[in-house]
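One protein chain omitted, others in place.
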Amino acid sequence: MAYFLIIISAILVNNIVFTQFLGICPFIGVSKKIDTAIGMGAAVIFVLILSTIVTYLINLLLVKFQLEFLQTIVFILVIAALVQMVEIILKKISPSLYQALGVFLPLITTNCCILGVAILVAQGNYKTFGAEAGLLTGTIFAFATAVGFALALVLFAGIREQLSMVKLPKGMEGSPIALIVAGLLAIAFMGFSGIV
Amino acid sequence: MNNLKIFLNGLIKENPIFVMLLGMCPTLGTTTSAINGMGMGLATTFVLICSNVVIAALKNLIPDKVHIPVYIVIIATFVTIIQMCIEAYMPALYESLGLFIPLIVVNCIVLGRAEAFAAKNNVWSSFLDGAGSGLGFTFALTLLGLVRELLGTGKAFSLTLFPENYGILIFVLAPGAFLALGYLIAIFNKLNTKQ
Partner (left out) sequence: MKRLESNLLNMVLVLTISALFAAGALAGVYMLTEEPIRLAKENKKQEALKVVLPEFTCLSEPEIVNDLVVVKAYNNDEFVGAAVESSAVGFSGEIKLIVGFDAEGKIVNYSVLEQYETPGLGTKIVDWFKTDKNRQNICGLNPSQVNFTVDKDGGDIDAITASTISSRAFLAAVQAAYQAYTNNPDYVDSYSGASAQADALPCDTDSLQTTLPDSINKNF
């Protein structure tokens, strides 16, 4: 039951883009068309789950040797290495998927939400609704967060596609109107607060 | 490009937030007040300057194939250093910035300036470039923080200007960050095209 609550909380109530402000750069940069948004969303889900598991395990080692101050540097190197590895493996196993994801894969390294979620899970700093903050709970949280990110991205892309056909004042074109739309989406998501 | 131009470039023409839209996450996440925005901006400026200088100094010693991981190691080191210093000497700021301090390492601005500038220029120019972009970032963050704090709570830098009851609450909440930034960029664009 707690897992179900964690999922609902991470996707809707505490959506990573609209309430925690992680993953904004790709959110604004990659959301001009729905297919690219879906591609990026899928890539993020994949990498986020993988990196959360690996960084959580490595963090256990860091804590054991009292080397917590190396957390930032170790995590980001692990994430960079993972992304590189995923790229190579994907190229070999499924060239079509690799083509579909294209340039998004390397971009994910600088996506704040990957490092952000890795740190949150390693420190147990998320609502667990009674479940123990271990590897399984953390992975479920990471999965749900990534789905929330993908959801936000696709929704936003849908709106932006429509927006590109509308006439706007000169200064508003491009990012300003995108941000204002994002703000309205954020207000909409605020409606979910209090559910869990 | 002469050195003054390099410095001003980061500040205005290629302002990381208003023009290039890099480093959005901390921009929206840490600007609930002017002081928080300024603190975040200055921490990032520190990392920008240090990493730019070190990378420019060592650029010939770093083989091309491994330059990304080495840059990341250098940047992450400075981020961790500033993180420990803030936690030790400014605990209140550490509380309010929270998760966003370690996230400086994935701030696109830092790696971006390192790749685009420090890897190809000398130490002094890289220092100025880092300082310029950093201060441009700080300026944008402080401005956004000030707008949100003023409209949302009636305070500026924690000094009450008008009673909190008249504040528009949404500006200190999540959606307000998007709205405020959107309008600020629109105004900035308008001013830029007018000149």
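Order of writing sets the labels: A and B. Residues in every chain begin at 1.
In the analysis below, a residue touches a chain if its C-beta (ideal position, glycine included) is under 8 Å from a C-beta of that chain, and two chains touch if they have at least 3 such contacts.
Treat the numbers as computed from the prediction; the structure is a model and nothing was measured.
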Per the whole complex, from B:80, B:142 or B:189 the residue touching the absent chain is B:80
Interface residues of chain B toward the undisplayed chain are 59-66, 69-70, 73-74, 76-77, 80-81, 84-85, 87-89, 91, 169, 172-173
If you put the missing chain back, which residues of chain A would it touch?
-> 69-70, 73, 127, 193-194
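In the analysis below, only the chains that are shown with their structure count from here on.
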Can you give the whole-Å distance between the Cα centres of chain A and chain B?
-> 21
Touching residues on chain A, where the partner in the complex is chain B = 18-25, 27-29, 69-73, 76-77, 80, 109-112, 114-116, 119-120, 125, 169-172, 175-180, 182-184, 186-187, 190
How about chain B: which of its residues touch chain A in the complex?
-> 21-25, 27-29, 68-69, 72-73, 76-77, 79-80, 83-84, 99, 102-103, 105-108, 111, 170, 173-179, 181-183, 185-187, 189-190, 193
